[in-house]
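First comes the structure, then the notes that go with it.
Of the protein chains in this complex, one is absent; all others appear in place.
The block that comes next holds subunit A.
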Amino acid sequence: MIAEIGLAALWLAAALAVLQMISGALALRTRAREGGGDANPMAFYARPAAMVQAALAVLAFVMLLYAFAITDLSIKLVATNSHSAKPFIYKLTGTWGNHEGSMLLWVAVLALSGGLLAGAERRLPERTMSATLSVQGFVALGFYAFLLLSSNPFERLPVPALEGSGLNPLLQDIGLAIHPPTLYIGYVGLSVAFSLAMGALITRQVTPDFAKVMRPWVLGAWVFLTFGITAGSYWAYYELGWGGWWFWDPVENASLMPWLAATALLHSVSVLAARDALRTWTIMLGVLAFSMSMLGTFLVRSGVLTSVHAFAVDPERGTFILVLLGLYIGGALALFAWRASSIAEGKRFTATSREAALVFNNVMLSAILAIVLLGTLYPLLTEAFDVRVSVGPPYFNPASAIFAIPMFLVMAVGPLLRWKDDTPRRIQFELSLIAALLISVVSLVAILGDYAILPVLGLALAVGLGVAAFLPLRGRKLARVPVAVWGMVLAHFGVAVALFGMASESAFTQERLAAVSAGQTESIGGFDVTLESVDPVAGPNWTAIEARLAVSRDGGDAVMLAPQARNFWSPPQATSESALITRWNGQLYAVIGDAAGVDAAGNARWQLRLWWKPFVTFIWYGGLLIALGGVLAIAGRVQVDLRRRTATRLGEERREGLRALGKGPKAPEPAE
């Protein structure tokens, strides 16, 4: 029954998406008249349809979750991806550890955000709202069709399986509980930004008010993307056992590209809200951001890429997503081309204003996006000509740095500039402070040792940016600084912290690879690592060999580390469980490998790989700070909004009271 309820809920939700689309579109045919007038009777249904649809899609997802929780082996998806002996938490997370389940999660989040938009958003003009909901329904419909026609998660097996075939052990980790859902919320949040942009474009309402409605969605999506990417990076770092935190893997790039676009959009929408400038640019970025999350879905879900993320290879699905991609992006671009000229230009600004700095960095972000996009698609392109290439750090690092370095410089200065027009002379002190920091760090590192150019520049920029992030607070009463400004300061500081971690990791990492017998000691980064023993151990669905390492620094007390080489039996696969010691200034990373013969004395040896990575943790602390900055920015905006609403309500109550007393003449129009 569970599967059938889920499937029925999905079909109903799809039908409601059709209703939402048509109802929203019909509302547009009603001429906007003063005071509402005679609205199309069909127009009423868009909001309720979105809300009920949200409930149904979530119900479908909960049904699948339940099927996984009880390991219902009559459902094909459960049988192929779960196992009764798996720990309970991984049974649950296994729901989205496969193609169909993760697409259902995507659709559920999409419907939920559509419902939230329909239920909670009352500031937009009704026509714009109808257009937005119509577009949102159209987008949702495509994904329902994809799910129901080509990847039904609720398909039954003719004969229930005796036992499931298990989940990829790399995915049997708490990371799976966090990483995909947060990224999906981010991706899908951008769909709302896209629908809003389309709605505003259709009804020619690209105004600061529209930007204020769009901003929390963009901010929210961006916070989740930031958090999801940060979590994914740390997950790959400790789970894969390769000691790296970013591989420029196509699937990683697929999440980075929407983030870059969302970062640009977030800043552009702020300019639109505050200054009524960059109207068409904001719309364009709205289209771009969602295009990138669709492209990411296509790359990951279509099977054109092979990686841990690509669960199944099925050309039919790839074609389906590609058609959807073409339909939405092509449609949006056509609409943009048709309508862009009818959007009036926004307010002007000079080359030395905060707007100009934001525009510059928007362009730099887009350029980095282009670099990453071309690098990601290039192997697919050459494969069509039967040439197999892969593109890695030697391309991505320098090519993106060419645009990232000017971007970081402008980012240090931009927040210090005034809106509209400013003179560089006014911020002379700050400029010279930042320049002095940059020069001194570069010369200091150059004296200390011989390092590659990019990490050195990264360190200098990180220090300069870290100080510059707090300069906008200079000369202000800290208690009166708006929460949203704190958000900006914190997020920019987070970028500096993450950059510092990245540069430090690539400049100062030490690595040690050796065959070690029991009792032998290796030294790295001031640590003494002694292999005490290697023992077999067993878990609920795996066996392993475990090394016991005693680690001490400068003769201090020993800390025990236990890296494992695990063998899972369902599905059969070997993984390497790294062991970490975290200090404030870095991490020691240990991996155990194969048996490596015997040494001269006849003792058995084991391969041991150790890294000392100074300040590597700053990468993820920085990511968390950036996300936290975003959260503060949302909180600040909501606070201001609530305050304004309360003030309006109090004003109205007062006028009501006055009227009741018979004193007040006609109530003046509210300020909004």
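Just so we're on the same page, contacts are C-beta pairs under 8 Å (C-beta built on N, C-alpha and C of every residue); 3 or more make two chains touch, one makes a residue touch a chain; residues count from 1.
In the analysis below, contacts and distances are computed from a predicted model.
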Answering from "STAS domain-containing protein", "ABC transporter ATP-binding protein", "NADH-quinone oxidoreductase subunit K" or "Cytochrome c-type biogenesis protein CcmE": the UniProt protein name of the missing subunit is "Cytochrome c-type biogenesis protein CcmE"
From the list A:Ser366, A:Gln564 or A:Gln587, which touches the chain that is not on show?
A:Ser366
Looking at A:Pro125, A:Gly331, A:Pro482 or A:Gly593, which residue reaches the missing chain?
A:Gly593
Residue among A:Ile70, A:Ile89, A:Leu374 or A:Leu650 touching the omitted chain
A:Leu374
Touch with the omitted chain, as defined above, among A:Lys76, A:Arg215, A:His267 or A:Arg605:
A:Arg605
From the list A:Glu4, A:Glu155 or A:Glu345, pick the residue that touches the absent chain.
A:Glu345
Please identify which residue in A:Leu59, A:Leu454, A:Ala515 or A:Ala635 touches the non-displayed chain.
A:Ala515
Please identify, in ascending order, the residues of subunit A that touch the omitted chain?
168, 170, 241, 280-281, 306-308, 311, 345-352, 359, 363-364, 366-368, 370-371, 374-375, 378-379, 382, 386-392, 394-395, 398-399, 402-403, 421, 513-515, 565, 571-576, 591, 593-594, 596-597, 599, 605, 607, 609
